[in-house]
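For this depiction, one protein chain was excluded, whereas all remaining protein chains were kept in their positions.
When the chains are written out, they are named A and B in that same order, and each has its own residue count from 1.
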Amino acid sequence: MSAPVSRRPDPVSRLGAGGLGGVRAGVELWLVLIGTIAGIVRMFRRGAARPKGAIVEQMWVIGNRSLLFVAVTLGFIGMVMIYQACLQFSRAIGDLSQVGTQFIRLIVSDFGPTLTAMMLATRVGAGIAAEIGSMKVTEQVDALRMSGVLPIDYLLVPRFLASVVMTVALAIVGAAIMYAAGGLTAYLSFGVNPRIFYDLQMVEGKHLILGLLKAVSYGAAIPVVSGFCGLRARGSSEGVGWATTAAVVGSSFAVIALDFALSVGALWLLGGDL
Amino acid sequence: MTAAAPAKLELRDVSVRFDGRLVLDHVDLTVAPGARVGVIGPAASGKSVLVKVMAGLVAPSEGRLLIDGHDVTGWSEERMAPVRARIGMLFQNYALYDFLTVGDNVGFPLVRRGEPEGQIARRVGERLRAVGLAGNEAKLPSQLSGGMKKRVGIARATIAAPELVLYDEPTAGLDPVTTSKMYDLLRDDHDRSGATAIAVSSDVTALLTFVETVVFVYQGRAHYQGPAATLADAPDPVVRQFVRGALDGPLVG
Partner (left out) sequence: MLGERSITSLGARAVAVSRELGGITILFAQVLRALVPPRLDGRELVRNLYKMGNRSVPIVALTAFFAGGLMVVQSAPFVKRLDATSLAGWAAGYAVLREIGPILIALMFSGRVGANNTAELGTMTVTEQLDGLRALAIDPIRYLIVPRVLAMLIMLVCLTVIGDLVALIGAAVVAKAVLGIEWGIMYASFTENLKPHDFLHGVYKSMAFGTAIAVTSCYFGVTVRGGAVGVGRAVNAAVVAAAVSIMLLDFFLTYVNA
């Protein structure tokens, strides 16, 4: 905090205040999610205020500009993961034939969507928070309210829908690139036959469903968290900076938490056989 | 472009608290229909918050806001929408949508109402001409100067024939000539429409060429409410010091 505090409250009350603040923020965040979904419903019912073609524009912003970023980062991490995995497999088991099949299973049900979403949380999350944050700080959000427009409907709903669609799309692309890069590494560094590596036999419907569910959840969480942070921006450029920071951290953490929750849930539902 | 019936606004015992800090302190204010009221006072006195309360953008912690006799305190955004349709607001930093052109900005309030495109374009053209910016529909806000952006803001605030217009610092940062032109414009507008006007400004002299009644706000309280003519003779020492621009007196920097 910038202003000096003359008397620092004791740690216990700070913890309590922090906890209360956290709970309040959690409730507000939940309200934003509900508000966004309500906004989507409103959109279908009335054709309410929305910039023309906003959804498509947002899809372009999110998808197009993140494609290269996602491709590069997921490609590299795919190579690294396979390298590490092959190293370990040869140390422990000495047999690399299972690496490919296990890898694709993990990519589909987890790493593809999750790593893509982690990357998107930084790119898209920061972008949304920065845009909405600077609008809030320059009173454009208030101006919208004065024109009878709900900021959530106008600003958040298009980004929400675009993000859900694009996260799924990019997750698929990211997963494909990871898979390809991984196989290449296995072949070049460990001599694994591509035909053995690229074997889809272990992938089942439940993996696809889990992966899709994760991608959709991440795609929903990122704009809600980032939009929430943007709408809370206060002050001027400092406030926008804070909002963007909070959005990146919040979105990334949301992705990890959702990943954990959905993975554990799936494990439990399927009786330990994922 | 005459307003249907100028709006009456009332603040009853309104207090606003931000994080425990008292920003507005038991303010009572009545604005008659068609009146022109100025809100003045030193920096950070709560003037802008007062205007935001009037617009319903900030809900008072205590007290009521009444528009045309209806208590609209703490109304949700949805309920406020028809009320806001009759209010126009000029924001301190213009708050123009930077992703829309000037024309789209000015026409925005009308698009909300579902008016046909051709009619919107015509009225946008009218308003831009009235503020002296004819032909600038295709420009982006980033391409305009401060004074021009303020005028676009006024055009947007008044395009829907509002019955109450709120101006938050209409001439801040403008040179004296542009300031005079701005108040000429406001006077013409309100002479023709008869709408109620409430203007917040730090530039008292220029403001007094437009308003008849003045409210002086200091530390969240209204120290003076009355005709502009008798402002200088106010009994309150804080008001007198401010009016004279003197350095010594009860006003704290």
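Simple rule for what comes next: contacts are C-beta pairs under 8 Å (C-beta built on N, C-alpha and C of every residue); 3 or more make two chains touch, one makes a residue touch a chain.
Keep in mind that this is a model prediction, so the values were computed, not measured.
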item	value
Chains on display which the left-out chain touches in the complete complex	A
Touch criterion as defined above, residue of A:63, A:127, A:148 or A:219 at the omitted chain	A:127
Hidden-chain contact residue, picked from the options A:59, A:118, A:152 or A:231	A:118
Chain A residues touching the omitted chain (full complex)	69, 72-73, 76-77, 79-81, 83-84, 87-88, 92, 102, 106, 110, 118-119, 121-123, 126-127, 129-131, 133-134, 137-138, 236-245, 248-249, 252-253, 256-257, 259-260, 263-264, 267-268, 272-274
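Note that in this section only the chains that are shown with their structure count from here on.
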item	value
Between chain A and chain B, centroid-to-centroid distance (C-alpha), Å	41
Complex interface listing, chain A residues touching chain B	49, 51, 135, 138-140, 142-143, 145-150
Chain B - residues contacting chain A, complex	52, 55, 57, 77-78, 80-82, 84-85, 87-89, 91-93, 95-100, 108-109, 111-112
